[in-house]
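Input: one structure, supplied below.
Removed from the display is one protein chain of the complex; every other protein chain stays in position.
Order of writing sets the chain letters: A and B. Residues in each chain are counted from 1.
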Amino acid sequence: MLKGHQSLIFENRPVITAAATVVGPFEGQGPLADDFDRIHGELMLGQKSWEKAEKALLEEAAQLAIDQAGLTKEQINFYVGGDLMDQIISSSFAARTLAIPYLGVFGACSTSMESLAIASMMVNARNAKHTLASACSHNATAEKQFRYPTEYGSQKPPTAQFTVTGAGASVVSQQGDGVVVTSATIGRVVDMGLTDPFNMGAAMAPAAVDTIQAHLRDLRIEPGHYDLIVTGDLAKVGYELACDLFEKHRIPIHQTQYKDCGLMIYDFDRQSVQAGASGCGCSAVVCYGHLLKRLRKGEFNRILVVATGALLSPISYQQGESIPCIAHAVSIERGDFA
Amino acid sequence: MTLLVVLGAALDGIGLYDPLIDFAGAGATIPITSFGNALVHGALKELKTDGWIGIITGIFKITSAGISAAIIFSFLAALIVKPKG
Partner (left out) sequence: MADKREPERPVLKNCLRAFLVGGLICFLGQTVQELFVHWGGFDKKQASNPTVAVMIILSIILTCLGVYDKIAQWAGAGSAVPVTGFANSMASSAIEHRSEGLVLGVGSKMFKLAGPVIVFGVVAAFVIGILHLLFNPNATGGH
């Protein structure tokens, strides 16, 4: 049901009946390692190329989620997924293996919540019994496509972010045991004229704040409605900028806890990650792996996950364009919390 | 890097890079600036012996060792090693 201008309330309460996360070795050395379903010991995952490794990562997460839900591939009506690769090949090739009717989406690092929002919309409207939503990213494929060859000696500035090697997949169903997706706000593309692809957090912060503002306005609630509001991957620089913007727009974010997935997944003392994490996999694995577990345990009752994406390409940057960004918000509640 | 190559070329154009090499040795031949210097050197040397066509025939004469080595060994590297990320 449409609420306000760009938000939807899911009155039929679609349930996340399963969520699985598979990550790479670097993420397995971070503070959230215990929350991931599977950690791979090497970045290539035993495959012949980085791209094949990312596909394997995603297929594994998708299959794990489907198994966890106690279903088979044939019982899933639709698969909504995306990633960072050109033509989103990781998701498309995984869809080939899964043989589930497929909607490929691109929201850069906001894909996790974009796919979850669409999956929830379909289930809520009774257009599907079960849908699979996923997002994934791989450090080496992202470096190869967007920046430099992985063995190239370039010095990363302190604003740079480290792409997460991880895949997160969830099964959303009309009923079942699990946390409930209660609403979603689809973001607008926001471009404040920032141009540095090595400082994406700063470019994405305005989009995150814009979507959060829209969500609160559409649903007519205050930040305190949630126990936690978490952004996808603003990391150090973007997080501080977002706090500044909240203040500037007089959004009382202090009513609740405000965190960022890009700051949660790595240990800054032991892991060299400059400003923090990024990538579709960042918000996907932190949300599906860590946050959902805390929700189920009862540490939170209601959370708002706002995944943020930078919608640039190497060519747009080389042609001197600035970085348009977007953020999608999804609110998730404990199943027995009404 | 591109800027430094052009700088090295320009310095040799006004004859300042050779004295730098005499003074600094490998300190001037190893940085990428010496690449620009070598390109200009080759062009000017051939210009002297062959006339204006020498500008084009001479450019890669001196840098041939460096570029050939880089291409050949990069190719071999690609055959032998996989990226480590």
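Everything that follows uses one rule, which is that contacts are C-beta pairs under 8 Å (C-beta built on N, C-alpha and C of every residue); 3 or more make two chains touch, one makes a residue touch a chain.
In this text, all values refer to a predicted model and were calculated from it rather than measured experimentally.
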- Task: Mind giving the shown chains that are in contact with the missing chain?
- Result: A, B
- Hidden partner chain, touching residue among A:Glu51, A:Asp83, A:Asp210 or A:Glu333: A:Glu51
- Message: Contact with the hidden chain only, please: which subunit B residues?
- Response: 1-2, 4-6, 9-10, 12-13, 21, 24-27, 29-36, 39-40, 42-44, 47-49, 51-52, 54-56, 58-60, 62, 65-67, 69-71, 73-75, 77-84
- Across the whole complex, the chain not displayed is touched by subunit A residues 48-51, 144, 148-159, 192, 194, 199, 202-203, 205, 236-237, 240-241, 244-245, 272, 275
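Convention: only the chains that are shown with their structure count from here on.
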- Query: Roughly how many whole angstrom separate the Cα centroids of subunit A and subunit B?
  - Reply: 47
- Query: Inside the complex, what are the residues of subunit A that reach subunit B?
  - Reply: 43-44, 50, 139-140, 143, 149-151
- Can you list the subunit B residues touching subunit A in their complex? 82-85
